[in-house]
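So the structure is just underneath, and the comments pick up after that.
Only one protein chain is missing; all other protein chains are in place.
Showing subunit A:
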Amino acid sequence: MHDLIALTALGGADPETCTIGSVTCSEVPDVALASVAARLGREGETHSALAALIGQKAPGIGQFSGQTLIAFWAGPEQWIVEAPFESHEGLAELVKDGTKDAASVSEQTDAWARFDLEGPDVQSVLELLCNLDCRNLATGGAARTSIHHLVCFLLRRSTDFFSIYAPRSSAQSLQHAIVTAMKSAL
């Protein structure tokens, strides 16, 4: 077991949380990610392997599905698998073992910073952040969008609960944009 101490995307030892009004923005470092892209002509095998991993059908365009392991659609024949970091730090290997040479797998755990936005008024914050029609994004929906000039993924986990994945190096800028929007809207 190595002895290096991990920092969150915001640079702290512990994740930051901010609540304004009814909405809470939380940094979520406890997540492992791996990208899966089907190889040419191996799409069917990749779908099956992915389904076996997440315990559900591979999600279609603009959706996510799964239980402990969740996969969200990231592009044509491409997904990102998400799992708890504590138990799945080696997620990429697990996914590679599952998909074998049917898919290309890449560790993405620290490529992204995750922020969860939760609360009854979350929509009034999101409408200041991105041009996605978040009110009509169904629960289980996942979409690429741009927030504060950053390419992000937005997942709607329940009515008032969204996750944002943004490039890790810009976590501080993104958090500032989110908190500014929360102060403005709430």
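Everything below uses one rule, namely that a residue touches a chain if its C-beta (ideal position, glycine included) is under 8 Å from a C-beta of that chain, and two chains touch if they have at least 3 such contacts; residues count from 1.
Note that in this section contacts and distances are computed from a predicted model.
The chain that is not shown carries the UniProt protein name "Sarcosine oxidase subunit alpha", picked from "Branched-chain amino acid transport system substrate-binding protein", "Fe-S cluster assembly ATPase SufC", "Phosphocarrier protein HPr" or "Sarcosine oxidase subunit alpha".
Contact with the chain not shown here comes from a single listed residue; of A:Ser26, A:Gln56 or A:Ser104, that residue is A:Ser104. Within the complete assembly, residues 1-9, 11, 29, 35, 37, 39-41, 78, 90, 101, 104-112, 127-128, 130-133, 135-136, 148-150, 167-174, 176-177, 180-181, 183-184 of subunit A touch the chain that is not shown.
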